[in-house]
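One structure, as structure tokens, below. Some questions next.
Complex shown without one protein chain; remaining protein chains in place.
The first chain written gets the first letter, and so on, giving A, B, C, D and E; residue counts start at 1 in each chain.
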Amino acid sequence: MSEQRYQHGLDKLMEYTLTDNKDISTHLKISEALQDIAPDVAKYIIEFAYGDIYFRSGLSNERRALVTISSLVTQGTEPQLELHINTGLTAGLTPKEIVESIIQLIPYTGFPRVLNALNVAKKVFAQRDVQ
Amino acid sequence: MSEQRYQHGLDKLMEYTLTDNKDISTHLKISEALQDIAPDVAKYIIEFAYGDIYFRSGLSNERRALVTISSLVTQGTEPQLELHINTGLTAGLTPKEIVESIIQLIPYTGFPRVLNALNVAKKVFAQRDVQ
Amino acid sequence: MSEQRYQHGLDKLMEYTLTDNKDISTHLKISEALQDIAPDVAKYIIEFAYGDIYFRSGLSNERRALVTISSLVTQGTEPQLELHINTGLTAGLTPKEIVESIIQLIPYTGFPRVLNALNVAKKVFAQRDVQ
Amino acid sequence: MSEQRYQHGLDKLMEYTLTDNKDISTHLKISEALQDIAPDVAKYIIEFAYGDIYFRSGLSNERRALVTISSLVTQGTEPQLELHINTGLTAGLTPKEIVESIIQLIPYTGFPRVLNALNVAKKVFAQRDVQ
Amino acid sequence: MSEQRYQHGLDKLMEYTLTDNKDISTHLKISEALQDIAPDVAKYIIEFAYGDIYFRSGLSNERRALVTISSLVTQGTEPQLELHINTGLTAGLTPKEIVESIIQLIPYTGFPRVLNALNVAKKVFAQRDVQ
Partner (left out) sequence: MSEQRYQHGLDKLMEYTLTDNKDISTHLKISEALQDIAPDVAKYIIEFAYGDIYFRSGLSNERRALVTISSLVTQGTEPQLELHINTGLTAGLTPKEIVESIIQLIPYTGFPRVLNALNVAKKVFAQRDVQ
């Protein structure tokens, strides 16, 4: 049922964001920002992205975050990269593992995307006061 | 020293490819194919990609493969994706984990790149007779 | 409920593909091909892509096909472009409108993506014997 | 003749921008900004993009705008997306149709490009005081 | 006048392709292939791409070919890359310069696009019997 998917998605989202840190409400802020012109998109993110995809078994939260971060570095979509470096940290990736993953992409995306991604990571680490 | 980097890279490459399976010599075949027009590129792959980047500590072989696969799915460069699904399997990723990782990218790349990647994975699994 | 989304998606998919032409079973073939390694992906395509997104009101089938084709030309993902030029024709776009849409993208993607897309369109038009 | 193409392009551009709204002079501002280093580019936009491509028959202004917006969402080039959401509105697309078109792209580009595009749309709708 | 642009474009195109080698008629073949569904596109290539853009002063034929090849390697559009490695050779680039240019892109696009481009170059060099 749709309510179940929504609840699954919300629970899963909470696993990635429910911390005493700065990223708790970022996803919700995105939802609110689009509430007036595209209210269904927030629902699709929770039901489909988190309820259907993230909720799947077979891959740990850490690995899902790692896969997501790698795609966002490659696409160069920096606002989402910032969000998912945050969820990656909450899911248990260490700052060092995130940095290593971005560096691992040098042979595959070249230096520019990697340098821009490292600057995003540096900013997130400073906001969360981790390193 | 450069010899050391080359040796580090070659050792690391062997970790990802030295199996009794079909992918052992793919990297070497690429090198041979470009031996006449661009002999240094094979050297850069071993020295820089494997000797400098893959050789780093801080991320397991499995995770490096996962990060690489995620980038290649996002770029849609299928010949390299085929190669690195092979190295991912050799590094210890299970077919299920590789499939889950590709599915995890649906919310980030859309369905087309994911469908094309799953077809590449299916082909590699059949060649290696795993699932 | 999930069954309802699936049914909505399947109905919507039929609108785009149920013709006496060659593309009827392409989507189903994709599903079958991935049945063994990623059975859920076919379900997501029907439930999410067709049941949630295509099923929405506010945009005609023709326009949804037009938007989709434009994105696929821009990404250069040709297997999916072939499929959606087919669904576009079934949804009521004329061959001329599809060609004009691809030509409209020259200032935005450059000539290479457009030339490759026109070759795909030409092949589909020949298969369906339309022009 | 070239003068004719230029006039055709300018007339066509006016159809997309001549309103009592805020976007009237955006294209001209771009031209002025590049007048010193690349004066011909403004000419190519008017002669080629608008005079040759947009001026073609076979596709309505609305559909051309829709195709263009879909490509720009997919590329993630936000300054141009802002401009063409404006021209889309002037060409007759409703805010709802533009939002629906961007949502239609979730299965093809993933959520990140779509979220960034919806934020651009929200900003344009606010500037033009439409919804 | 338009006739002048077409003639300029055709003359310029001939400079890039009129040799005793294999690539002479490739551009014309592309035009013929699209003659039935999109006859204007061949005209736009000659009038706009060659007549307006390539015809400009300020950059030598060799450099224009170099810039074009670099973009096509980055986009991964291989059919066009094959064509423009041919025009690059005709414009006076040596095989070694083309190979060096592709290698120069490793830090900017990563290895996959470069490896695929080198394979295209190798094929073209063999067809033209140069190295």
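For this structure, a couple of remarks:
Keep in mind that, in the parts below, a contact is a pair of C-beta atoms (placed from the backbone, for glycine too) under 8 Å apart; a residue touches a chain by one contact, two chains touch by 3 or more.
Not measured: the values here are computed from a predicted model.
One chain is not displayed; in the complete assembly it touches the shown chains A, B, C, D, E. Summary of contacts with the chain left out: across E:66, E:91 or E:124, the touching residue is E:66. Touching the missing chain, out of E:13, E:85, E:106 or E:124, is residue E:106. Mapped onto chain A, the footprint of the missing chain covers residues 76, 95, 99, 102-103, 106, 111-116, 118-119, 121-122, 125, 131. For chain C, the list of residues touching the undisplayed chain reads 105-112.
Those residues of chain B that touch the chain absent from the view are 1-2, 5, 40, 44, 47-48, 52-53, 56.
To be clear about the criterion, only the chains that are shown with their structure count from here on.
Hopping across touching chains, the smallest step count from chain A to chain D is 1. Between the contact lists of chain D and chain E, the overlap consists of A, B, C.
Rounded to a multiple of 5, the Cα-based rotation taking chain B onto chain C is 120 degrees. Separation between the centroids of chain A and chain C, computed from CA atoms only, is 29 Å.
In this assembly, the C-alpha centroid of chain B lies 31 Å from the C-alpha centroid of chain E.
Each chain gets a centre from the mean of its Cα atoms; for chain A and chain E, those two points are 41 Å apart. Chain contacts: chain B has residues 45, 49, 72, 75-76, 80, 99, 103, 105-109, 111-112 touching two or more partner chains. Taken as a contact graph, with one node per protein chain and an edge wherever two chains touch, the assembly is complete, since every chain touches every other chain.
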